[in-house]
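Report on one structure; see the data block that follows.
Here the complex is missing one protein chain, while the rest keep their positions.
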Amino acid sequence: MGAAPFPVPTGSLLALGALLFCIGLFGALTKRNLIIVLVSIELMLNAANINLVTFSRLGVAPSLSGQVFSLFTMTVAAAEIAVGLALLLALFRLRKTSEVKDLNIHKW
Amino acid sequence: MVQYAWLVPFLPLVAYVFLLVLGRKAAEGLVAGVSVILTAVSFVLSLFIFQAVGNNPHGNNTYVFHWLTVGNRVFDVGFQVTHLNALMLVVVTLVSTLVFLFSKGYMHKDDRFPVFYQYLNLFVFSMLALVISLNLLQLYIFWEMVGLCSYLLVGFWYFKPEAALAAKKSFIVTRIGDTGMFAGIVLLFLATGSFDYSTIFSAVAHGTLHIGWLSNNGVITLTALLIFAGAVGKSAQFPLHVWLPDAMEGPTPVSALIHAATMVAAGVYLVARTFPLFQASTGATTTVAWIGAITALMASLIALTQRDIKRVIAYSTMSQLGYMMMALGVGAYAYGIFHLMTHAFFKALLFLAAGSVIHAVDTQDLFEMGGLRKKMPVTTYTFLAGALALAGIVPFAGFWSKDDILSATLQSGHPVLYWFGLIAAFCTAFYIFRVFFLTFTGKPRVEEKYEHAHEGSWVMKLPLVVLAVFATIAGFFNSPVNHYGLERYLFADFASGTAGVVVKENVGLMAFSVAVGLLGILLAALMYWRPAFGGEKLSKALSIPYIISFRKFFFDEIYTFVIVGGGKVIAAIVDFVDRYIIDGIVSLLSWIGSVFGTMLKYTQDGQVQTYSAIAAFGVLIFIAIAVFTVGGVL
Amino acid sequence: MSLSFWLVAAPLIAAVLLLVLPKMGGAASRGLAIVGTLVSLVLAIVMWLSFPSGSTGFEFIGKIHWFTLPAMWHGTDLSVGLSFGVDGLSLPLAAMTAFISVLAMAGAKRDIDRPRLYYFWLSMVTAGLLGVFAALDLFTFLVALEVTLFGSFFLIQLFGRPGSPKAAIKFLIYRGFATVAMLVALVGIAYGLTGAYSHSGISGNLSFSIPTMLNEAHHLSSGILPAGVAGALLLVLLLGVFIEEAFVPFHTWLPTTHEYADTPTNMVIGGLLTKTGAYVLLRFGVGMLPAQIQHYGMLIAVFGVINILYGAFAAWAQKDWRRLIAFGGISHMGLVLLGIASFSAAGLQGAMFMIVSSGLLTALLFFLTGAIEDRTNTVQLKDLGGLSKAMPMISGFLLVAALGSLGLPLTSGFISEIQAFIGGFTAYPAASFVGLGGLILSAVYLLYAIQKTTFGPTAKLAEGLSDATAREYLPTILLTAFVLLIGIYPNLIGHLFGLSVQGLLGIGG
């Protein structure tokens, strides 16, 4: 089409995604509150979404599929957070806690 | 007649089965009666066979049955009656019959009287079957069977710890020799493809024995020595002699039958039976002669000082068996067998007489007896006959056979062995008359034992008398009187009509050995009958030799320490290795496994974040590998 | 359906019925199990009597196709089936299995907990053992082997003495390893003989059929299967056999197992289960890799002698009858190795006799010591003594068993020993001479134990005890009878073994 190339370098977009993913990972591994752990996981999913959308526009073979996939991801994320939070509520009701370290019934 | 030879061992077997069926509660009279009668029938049969074989020396004497196939080889069983075998049949059945009769009195009121007769019948069957075995395999089978019977009978009074130990010892010590014999038989089979005597002898004659890894001469010497090992064990020759004295823990009739007249002579019989094999190897015959001579001398030296009447006679047996071995070793085939026969009579007699004494005074210690001549005249005079025979005093049986052996030794060019034999003969005369004087003459040493001493019933006296007769006259079976009939009878087994040395009469030598015997008796009389000088004093003067003799050259102690102790140490080491090293390694492996498991267990802390951290690391590693191996990253 | 199929199936059906039928009491359970095994015994006898004379191959073959593994080797399918049949080697062993199992069941104590479960596992093990001996398909064989493994494991674990679970685990792990090693070796041999290097070319039809494998080994000229491959296969097989058979130094599971298992289990394990390894060595080692057996003969012979002496010395040091019998068995089986190593008719036949002889005698010894333990509550030598007084019959039979075990002539032990040594002296004289020590030592340890047990003053705990009961006479007398029968008339089983030996040596020659 002769249009000018997208001015933001692909690498920068991917780097943002990678950094967000690592932040989310760190949070998921270290935070003690179960809600925050779930939130961190959402953050990781989001980072993946950024990559999907980036590649849909800037990849080797640009296509709308990337965007469609990101939509699916969001749906799954929504389902996940809904079930996750429901579990959390049930757990809180049972154990009066929402801390990850208390969920250790499988300890050796 | 010869084809019925199987009946001879079969009748005692019938008696055995019959007694087995009768059980443990059978009446003594019935048990003993059946045994005596059947054995007596066997004896009569044996006499007929003896005569038949003599009349028709080259007739068919072999009967074969098929037993087992190994590859393309066939093991046969059957029986064969050579002149040697026929003689053995007669001797064994005669002594057995008399011992059966004697036991009726001796074992009277024993709890297990029928069992005793069961065992004895089984023994007689095995012994007779051994004697007429067709081949070495069959001989080995019955060889072990008589060993088993010996074990059972030595341990007959199982509740006595000494009897239990003695039974075990007798079996194991003979087993050592038997194992060698087993190997010898196997090697002969490999070399000739047969266990049959005839095949083996013809192979020896043709020098065609051959095993892949051993030459003809090697096979002959090796197998002869291995078979001799069996004979050494069974005949209680040095160095496997230690079991025989202990075996005296068994009832005295057992000692008379098994440990004097028959089973222990089986070793001599074995060497005689395989005589051509031994003759083919100088090394083997020399070994046999020396072992025999050493045993004869050593045993007679030990017998000088023993206090137990049965042990003295046991050592005497050992010594006499040594003579027989020496005879076979120097090639005096006929005289070894001749002595075997005479010895069977006079030694059975001595044992039974000793049994009669023990039965009367209820002790075996010579120094608790004395003066029994007045109370037990029959026993005294029969014992005297046996003692004179043993001492080799003319004209008693032992004189003829022993003197033949000594002459043959000298004649075959073994002066050293001759002197061994002569010294042993002196000792023999001394110790047996030491026993005689201590037991039957002088004053009673323990009054109460003397008080209730009495002669046994006729069942005990009759065998003594019969045996005394034989001990007196048996020597004439091979004497100028019948032109050395036995010698000629035995030589008929050999195609050449003769075997080994044939003794030429030498009156000087005869007189000399009789003089030696008389000297021994004189010394014994001086010390124990009419104490001219105190035996005590002499004992003190010779205290060190006395102790060596009294403690039997310390063989028991040495064996106990070196062999039994060594074996136990090895066993303990093996057990230790097994429990702590081999099983220890196994336990170590399982411990390592469990340590790893425990370590891994602690990673399961139940924290989701720990698990996901580990998973993240895993992913990181995979990403890193993927990224860096693609290249161009760094 | 062939006889050999029902031979294996009968105890299996009994086991299934035991599981399915409701409300089975102790007597009914035992009865059902005995009937199942008795059928096998009768079938074995029928086959024995009607075994074609002169046949060196398998008879009474029965096959069921099970499933097909597609394209296993160069596009050919591998057919896997349940296939059974017997030859001169396996028929006596199968008969012995049924015989000893029936006697173990019949002689079992009446007051067992959970009798249904007990007889179920006993029947399973019997079926497994019969399957091992009668299998004509590698797959069938391995499945049967696993059945014996797990069956015995549960017998030890659930019905043993206190502390038995640990012994059971040891048993399971050891024999599990053995099974793995044998599986690797046997599948390797199958690939080698029928697949990669068959005489019909490199793309031969891969087959798990044992007769086919034997046939290939028979036709294979020695050069085709590379010696290195075949040697490696044999060494792996030997490893498996050594563990399976409890050969030094892989034996420590056996004494432990015997120490903790109960009497019928000990009879089955000591008398039968420890004979499968020797059977494997004869069937697969000698039958399929004869050249390698000869090549490694010295190794096998040396191991045999080590076993003979080690087992004997270790037995001497034992203070517990059961461990003593276990080590005695190890010593016996060393002679099997010596016989096999010699690779001669006499040696192989001696090894086969020894398997049967050791099986019968071990079972008998375990049964009798079990009977003693039922009365005195101990089998420690130091606590026993003078049992002849209270129980002359048990003591007498114990003596007979010991004498058979030490190889007294006219017992089966002697027949085995003499043949094995005839073989051994042909090929490995030095090793055989050393091995003779075992003959002496066996007398030492057995008579020592006998002296401590039945001779001597009557021990306090032995006073007033009763002699054998009818339940105990049956197995004792029958086992003793067969020990003596084989000793007196060895051709009874010798003619079958002889056929098998001819078949085996036909390959090597």
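We just call them A, B and C in the order they show up, numbering each chain from 1.
Here is the rule we go by: contacts are C-beta pairs under 8 Å (C-beta built on N, C-alpha and C of every residue); 3 or more make two chains touch, one makes a residue touch a chain.
Just so it is clear, contacts and distances are computed from a predicted model.
From the names "ABC-type dipeptide transporter", "NADH-quinone oxidoreductase subunit J", "Heme exporter protein C" or "Glutathione transport system permease protein GsiD", which one matches the UniProt record for the unseen chain?
The chain we cannot see is recorded in UniProt as "NADH-quinone oxidoreductase subunit J".
In the full assembly, spell out which visible chains the left-out chain is touching.
When the entire complex is considered, the left-out chain reaches A, B.
In terms of residues, what is the contact footprint of the unshown chain on chain A?
So the residues of chain A touching the missing chain come out as 1, 3, 5-16, 18-27, 29-33, 35-36, 38-39, 42-43, 46, 49-50, 53-54, 56-60, 62-65, 67-68, 70-72, 74-83, 85-90, 92-94, 97-98.
Hey, which chain B residues sit against the chain that's not shown?
Chain B touches the missing chain through residues 609-610, 613, 616-617, 619-620, 623-624, 627, 632-634.
Convention: only the chains that are shown with their structure count from here on.
Touch graph across the chains, line, ring, star, complete or other?
Topology of the interface graph: linear, an open chain of contacts.
Where's the contact count highest, between which chains?
Max contact pairs: B-C.
So which chain is the furthest away from chain C, centre to centre on CA atoms?
Most distant chain from chain C: A.
How many angstrom lie between the CA centroids of chain A and chain C, rounded to a whole number?
Between these chains, centre-to-centre, one finds 64 Å.
Please set out, as single numbers or ranges, the residues of chain A touching at least two other chains.
Not one residue of chain A touches more than one other chain, so the list is empty.
Could you please specify the touching residues of chain C with respect to chain B in the complex?
Per the stated touch rule, the residues are 170, 173, 248-249, 251-252, 255, 310, 313-314, 316-318, 344-346, 349, 386, 388-389, 392, 403, 408-410, 414-415, 417-419, 421-422, 425-426, 429, 432-433, 436-437, 439-441, 443-444, 447-448, 450-451, 454-458, 489-491, 494-495, 498, 501, 505.
Per the contact definition, I'd like the list of chain B residues that touch chain A in the complex.
601-602, 604-609, 612-613, 616
So in the complex, the part of chain A that touches chain B is made up of which residues?
Within the complex, chain A touches chain B at residues 25, 28-30, 37, 100-101, 103-108.
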